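Note that this complex is displayed minus one protein chain, with the remaining chains in position.
== chain A ==
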């Protein structure tokens, strides 16, 4: 599990961990808290192409439905089957075991720093 300060963020409340040309993507603790208990996660198929800013998955709680936006252009390398089987991981460990997808990318767009994201959510 990476330090939150070392991750990058989107305005749609995703975090991105960059390792070479692979980006691991999840939703932030703030987003998980706002959603409430997550009961269903729908993730894109491995091998599918995703485009930055488009909806690629869904995160449902008892109360509402959150959309998963792709933070970058690329190809889905891996989807977290553990979180599909146990959606509560999104709440219990959003920055760790609750990660959602890994995307292979060629170019990294401008993302928010931890300080910028904290300012965005007013914390």
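Note that in this section a contact is a pair of C-beta atoms (placed from the backbone, for glycine too) under 8 Å apart; a residue touches a chain by one contact, two chains touch by 3 or more; residues count from 1.
The working rule: contacts and distances are computed from a predicted model.
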The complex's invisible chain, by UniProt name, from "Cytochrome c553", "2-oxoglutarate ferredoxin oxidoreductase subunit alpha", "Aminomethyltransferase" or "Malonate decarboxylase acyl carrier protein" = "Aminomethyltransferase"
Return the single residue from A:6, A:37, A:81 or A:116 that touches the missing chain.
-> A:37
Considering the complete complex, of A:22, A:48, A:75 or A:91, the missing chain is touched by A:91
Mind pulling the chain A residues that touch the left-out chain?
-> 33-34, 36-37, 39-40, 42, 58, 60-65, 91
